[in-house]
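Here it is, the structure in full.
Not every chain is included here, but those present sit where they belong.
A and B are the chain letters, set down in written order, and residue numbers restart from 1 in every chain.
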Amino acid sequence: MAIVSSTDPVLSSFLFYATVVILKMMFMSFATAFYRLTKKVFSNPEDCKGFERSGKRLTPVMNDADVERVRRCHLNDLENIVPFVLIGLLYTLTGPDLYLAKLHFRIFTGARILHTLAYLIPIRQPVRGVAFFVGVLTTISMAVAVLKNANF
Amino acid sequence: MAIVSSTDPVLSSFLFYATVVILKMMFMSFATAFYRLTKKVFSNPEDCKGFERSGKRLTPVMNDADVERVRRCHLNDLENIVPFVLIGLLYTLTGPDLYLAKLHFRIFTGARILHTLAYLIPIRQPVRGVAFFVGVLTTISMAVAVLKNANF
């Protein structure tokens, strides 16, 4: 018996939200590149070279506030979005209720988009903290559902 | 022909161990938060604000020894647990022997729990180094099994 089929509505929904949050995570690379290029802040000597103007040498900078803020947000995405997609895929494989599954996917996606906005604008705390926590709880809730279908 | 079914014992076992190591990885966020809150060590100005007491201003701190130790452990988890779950899922899709599969899942899970304990307590080397290496070898062993079933 197949556990997922190409017409499985939970999988179909997971495909959407998982792809959206991964694309959101990848967007952080472009945000980093934007600040690096506009502020001429690079980590590698070979990156500096192409942006030197006559008479002005560039050296690697590791502590630019804007670049580091985007990088912390990107790392936080890796720490939270990757677990969501992995646990979410295992959760999809266990054949959950469609309504409940969509609820998990949507809450997580909303929470992480809010988290990014709160980090980049920035919005005052505890907005970012709450968004982070809601995302974690959603993933843990799916993890519990997976464990109920697992066998050590 | 279905490659995995909801009653596949290898998948059922993988669901358990993959979820356990991902939850362990997510626990590092809470360990970081614990040190940040108890030591009042934050990376962002907006995080500092909520914890300022009258007459005492907080500024972002990037080099607290306890916080950075937990963060190194968390990054090491990302570098090792994510590959394990990804390779492990591909390995599960290839229909491996149940006994061998469980052996891989259990050794990896044990090794990474030991790695975290060795990092956070900390335990003297080479305990953490050995735990790291055992985890890597387990993942590579599954990767070799996947490659045998792959076709470039």
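To be clear about the criterion, a contact is a pair of C-beta atoms (placed from the backbone, for glycine too) under 8 Å apart; a residue touches a chain by one contact, two chains touch by 3 or more.
If you're wondering where the values come from, they're calculated on a predicted model, not measured in any experiment.
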Given 2 visible subunits, total identical subunits the whole complex contains: 3
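One rule holds for everything that comes next: only the chains that are shown with their structure count from here on.
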Whole-Å gap between the CA centroids of chain A and chain B: 17
Chain B-facing residues of chain A, complex: 1-3, 63, 69, 72, 75, 78-80, 82-83, 86-87, 89-90, 93-95, 122-126, 128, 132, 136, 139-140, 143, 146-147, 149-152
Footprint of chain A on chain B - complex, ascending: 2, 4-9, 11-13, 15-19, 22-23, 25-26, 28-29, 43-44, 46-47, 49-50, 62, 74-75, 78, 82, 85-86, 89
